[in-house]
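What follows is a set of notes on a single structure, which appears directly below.
Right, subunit A next:
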Amino acid sequence: MKNDQKTRRILSIALIALVGIVLFLCNQYLDSYQLRIINLCGIYITLGLSLNLIYGFTGLFSLGHAGFMAVGAYTTALLTMPPQLKQMNFFLEPIVPWLANVEVGFFWALIIAGSITGLIGFLIGAPVLKLRDDYLAIATLGFSEIIRIVFTNLQNVTNGPLGLKGLPPYTTIWWSWGFALVSILFMAYLFKGSYGRAFIAIREDEIAAEAMGINIFRHKILSFTIGSFMAGIGGGLLAHLMGTIDPLMFRFLLTFNILLIVVLGGMGSISGTVISAIVVTVSMEYLRFLDGPMNFLIFKTDGIPGMRMVIFSLLLMIVILFFQRGLMGSKELSWDFILGPKDKTLNLPEEE
Partner candidate 1 sequence: MNIESFFQHFSNAVSLGSLYALIAIGYTMVYGILRLINFAHGDIFMLGAYFAFYCLTLFMMPWWVGFIVAIGLTACFGILIERVAYKPLRNSPKVSVLISAIGVSFLLESLGVVIFGGIQKAFPIPDIFGKVVVIAGISIVSVNFFIPIIAIICLIALMYLVNYTKTGMAMRALSKDHEAARLMGIDVDRVISYTFGLGSILAAVGGIMWGMKYPQLYPLMGLMPGLKCFIAAVVGGIGNIAGAVVGGFVIGFIEIMTVAFVPELSGYRDAFAFILLIIILLVKPNGIMGEKLAEKV
Partner candidate 2 sequence: MLKIEGLTVNYGGIKALKGIDMDVPEGKIITLVGANGAGKSTTLRSVVGLTKITSGKIYYQGQNITGKNTVDIVRSGIVLVPEGRRIFPNLTVYENLVLGGYCEKNKKIFDERLEHVCTVFPRLKERLKQKAGTFSGGEQQMLALGRALMANPKLLMLDEPSLGLAPLIVKNIFEIIQTINKSGVTVLLIEQNAKAALEIADYGYVLETGNIVLKGSGVELLSNENVRKAYLGIA
């Protein structure tokens, strides 16, 4: 039995190494467009997992992700932009002095961004997590919109509707996939342990979970805060991949994309989210040709949804109508799943 666990651990390390090699090769031989898609995959894995933590595992139907990402994206951008760049961006109204000369390394910027987003998630969560289901959804959506509108109007902090341009392209494959890997491992270990079980118990039956002595409210806040933290980091990575951010990027459509990933992958499945994040991201790009004829009708931006969005909204509806449990249900594509389950007797975690 010990060996059983050891094999699995070796297999996991081997898989991570293999992904690392593949990424390395990609980084060497693929063009920048293709690399951008691979980057996006990594970022969407983090984002998908963050929503799955909140909704899929803890059962809190939140539609506020775009807002959290906006906080993360703007924080990271403002912390990393060199002073001259800020000056160039803020030509309508100068940036507030306390931000003008701040410059922090990318990693710390991301961590600070995540923390601030987490804090905001905590502050929003404290009042709204008392609500349930549809009311929670609409309240979080409301907060997300408020964040966006505030960002549109805080000219001297966010540069308003003009957005921030020319962000240094810090997000590389190593950053996006590094955070994706950390997120995957974090989720995997979280849900192997007692807190993860408590979160799932809350999703399954709140009243019973409370009767088990679990402080529901505290755990909901915990899950929501962690999810916001991850969303903030995802937003920061996205900002430095795109190079340009503006408040319009963070509309409800962005939340929709992440929701699609979670629903398609299966609510409460880590591997499902990973797979569907990749599938959705790649096909969003691949299906871009469908929008082709639209492109000369409207302005030449790639953010306007057309036929592609028809397909994705249809996809969401088909999944929810016919395959409610998504790709994986709440199952995991784990080694147990591939190698066959461990024997039915008790397996205790090893002592070290």
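Keep in mind that, in the parts below, a contact is a pair of C-beta atoms (placed from the backbone, for glycine too) under 8 Å apart; a residue touches a chain by one contact, two chains touch by 3 or more; residues count from 1.
These made the cut because all candidates are chains of the complex that A comes from, given by their letters.
All values derive from a computational prediction rather than experimental measurement.
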Given options 1 or 2, the chain of this complex that touches subunit A: 1
In the complex, the residues of subunit A that touch candidate 1 are 61, 127-128, 131, 133-135, 137-139, 141-143, 145-146, 149-150, 152-153, 207, 252-253, 256, 259, 263, 294, 297-298, 304-310, 312-314, 316-317, 320-321, 324
